[in-house]
Structure formats: structure tokens, C-alpha cells
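All protein chains but one are shown in place.
Right after this comes chain A.
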Amino acid sequence: MSVEVEVDESDLAEMVEQVWESYLDPEGVSPLIPTYDENQPSEVHSSVSITGSWNGHVVYASSRAAAQRAAAAFLAMELEEVSEEDMADTLGELANIVGGNVKAMLPPGAQLSLPQVNLAPEASARFPNAQRISGVYGMWEGEPVSISMWQSSTDNKEEGA
């Protein structure tokens, strides 16, 4: 049975801030500027699933340009050098880090999946019977980035099919 989750926007925003400080903007010069627009576009996304005491997904989505910039920051390389594989790997790790920290705020007994990466818009993602319950939406150096949480309904037996 899934419990009511108590991870809200401010918790997600704090995790995002830590990720930026640690990897994407260690100098503190280009933070994620909130837009509060949950419908902002994306071109790529990654996700991790959480099962157990809470069932759902944590999704990181952004434009390709933002993903490229994230990979360049992670891998300490020039933007032009970033490959699709670099972007995919970085997106996966970003979802993993945020998802892991979300899991830590859930009741004991939650399991985190390995990350899934899709170099396609978040709108193409299919999370059966899941509903977005919170998110952080912003612009990073003029490019859209979002981190959202989707809660699955445990009542439907088709879930996860």
C-alpha cells in the first residue's frame, strides 16, 4: 500500500539547489530560475521509479541544450564535445540523485530503480495510472529544466504493466 507522500515543492527545490551547487553550478553563477510553469516544454527526460512504501516516479526533464550543458558540467568537457551517450548518462545520474534523495524522505521500505533515460520529450513518457503531485520548474541559462514527482495509484491492477 502506498502512503501519502510528504515531499513537497520546497523539498524538491532544496534537492535541486544541492545538485546545482555540487555539479551544475559550483560557482553559484547560474542557478535554476523558477518559472512555476508545469507545462514548460522538454526535449529529453530521465526517471527513476520508487516502489514499496510509496509508489511513483521522479522525472528530470529539460531541453537538449540544457542536457548538453549539464553533461558538459558533469564531465568537465566543452559543449561541442558532448555526445548523446554523455547526455544520457548525465540525465540518468541526475534522476538517480534526486530520486535517491526523495526516497530518503519517504517512510522506510521504499526501493529505487536504476534510472531510465529517454532522449525524447517528457510528454512522451508513459507512467500508467500515475499523477503528477509536485515539481520544480525553471529556466537554466535560458533553457527549460524540470524535476517532478508522479504518484502511482495502487488501486489499479494494471499498474506497472
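Here is the rule we use: a residue touches a chain if its C-beta (ideal position, glycine included) is under 8 Å from a C-beta of that chain, and two chains touch if they have at least 3 such contacts; residues count from 1.
As a convention for this text, contacts and distances are computed from a predicted model.
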item	value
Protein name (UniProt record) of the chain left out of view, among "Xanthine dehydrogenase YagS FAD-binding subunit", "Aspartyl/glutamyl-tRNA(Asn/Gln) amidotransferase subunit B", "Histidine kinase" or "ATP-dependent DNA ligase"	"Histidine kinase"
Residue of A:V7, A:L112 or A:I147 touching the missing chain in the full complex	A:L112
Where the unshown chain meets chain A, residue by residue	18-19, 21-23, 26, 71, 74-76, 85-86, 89-90, 92-93, 96-97, 99-101, 103-104, 108, 112, 114
